[in-house]
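Shown here: the complex without one of its protein chains, the others still in place.
Chain naming follows the written order as A and B, and within any one chain the residues start at number 1.
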Amino acid sequence: MQVSPKTVQGTVHNTDNQRSARPLSPRVSVYRWRGPMLASFAHRISGVVLVLFVPVYLCLLSGLTASAADFSDTINWMHSPLGRLLLWLIGSALIYHLVNGMRFILLDAGFSETREEMRGSARFSLAAGLAAVVLLAVYLW
Amino acid sequence: MDTVIQLEIYRFDPEQGGEPRMQSFEVPVNKPGMKLLDALNYIKWNLDGTLTYRRSCGEGVCGSDGMNINGVNGLACITPIAGLKQPIKVRPLPSMQVIRDLVVDTTHFFDQYRSVKPWLQAESPVPEHERLQTPDQRAELDGSYECILCGCCTTACPSWWWNGDRFLGPAALLQADRWIKDSRDEATGERLDDLEDAFKLYRCHQIMNCMEACPKGLNPTAAINHLKRTLLARKS
Partner (left out) sequence: MLKNMRYGSAHNGLNEWYLQRLSAVVIALFMPMAFALLLAVYDGSLDQMRLLNLLNSHIGRTLHTLFLLALLTHAYLGIKVLVEDYVHVVAWRVLLMGLILTTVAGLAVWWFAVIWAWGS
């Protein structure tokens, strides 16, 4: 999400004859972030991070199941700074995406649909994600 | 409470052209329970008559004075000054073409509303008195019929900001759900057919800004989820 331009460009909603010099009112640059919006955006970001999981897990598995030398190389790589960083990043994203994903599925199924519950569950997801970030860092370092 | 409040208001004058700017104002608190609309009226009547905004009923029923207040959309007439951080930043509804100051072009918003055919569609002949509903059937409409089409929810939605030309937005979808829930309506199938579209409906990613913004306390996110469940039930 980039800061919106002030003049009309990008998404133009209106019909052709109204594409005048009217400015587009500010949107993402001024809108206040609240719990549910943050939870949704964090779900998106963590999802993008988790795309990393696919090749990383593949490389780790193929290393771990090859020769004994490959096995110890792979474990050494996991303990290297880059390996720890990736495990931390992917692990935190995984836990947040999992918790908030369950929240989304429960909402899709029609549970906890009041305004207060939606706000509360967003705060819960964010807190769980933050806890995962901290706890995993403690475990890995 | 302070005796004077600070405001910063978005200004754009089509005759002057140029970039929009924020203008500062100071307004005295002239009555208890003062609302933001009272402050705007004070500016227009005493300080700067060129300030332009929409308002009509002044009590949260007509839906004219939707605007972005300190970063969140709401109705100026029912937003108390007391709870707002100063300087109060007042901007037009987001992601809309600005006609002047706080007045935006709502044509597209109402086109989208119209596109969900927000009226009763029934083939069967009109009964002698009226089309009856049980109290339970009527209760289904609670939480939908109260919508006043102020546009606060739709213009708060990032999905609508990026794809507003195709995504119908929370307000139109809440209204679509209102007619799909209505026991008297006989076009439910066609209504669902019209909505089953990756862009018209499924751009909603539960960001819930609509729910946070709605000045009537409604929940468009829940209505959209209900639409998705109904579509799934129909196909499975």
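Simple rule for what comes next: contacts are C-beta pairs under 8 Å (C-beta built on N, C-alpha and C of every residue); 3 or more make two chains touch, one makes a residue touch a chain.
Given the structure is predicted, the values throughout are model-derived calculations rather than measurements.
Peer 1: Looking at B:89, B:200 or B:226, which makes contact with the chain not pictured?
Peer 2: Missing-chain contact among the listed residues: B:200.
Peer 1: Using the touch definition from the top, which of A:21, A:58, A:85 or A:137 touches the missing chain?
Peer 2: That would be A:58, which touches the missing chain.
Peer 1: Please identify, in ascending order, the residues of subunit A that touch the omitted chain?
Peer 2: Counting only subunit A, the missing chain is touched by 10-11, 15, 44, 47-48, 50-51, 53-55, 57-58, 60-62, 64-65, 68, 71, 75, 78-79, 87, 91, 94, 98, 101-102, 105, 108.
Peer 1: Where does subunit B touch the missing chain, residue by residue?
Peer 2: Missing-chain contacts on subunit B: residues 108, 111-112, 115, 159, 162-163, 165-166, 168, 193-203, 205, 228, 231-232, 235-236.
Keep in mind that, in the parts below, only the chains that are shown with their structure count from here on.
Peer 1: Taking the mean of the CA coordinates per chain, how far is subunit A from subunit B in Å?
Peer 2: 29
Peer 1: Flag every residue of subunit B that touches subunit A in the complex, lowest number first.
Peer 2: Against subunit A, subunit B makes touches at 10, 12, 14, 17, 19-20, 68, 70-72, 89, 91-99, 104-105, 107-108, 155-156, 158, 161-165, 205-209, 211-212, 217, 219, 221-222, 225-226, 228-229.
Peer 1: Can you name the residues of subunit A that touch subunit B in the complex?
Peer 2: 1, 4, 6, 8, 11-15, 18, 20-28, 30-32, 34, 36-37, 40-41, 43-44, 104, 107-110, 113-115, 118-119, 122
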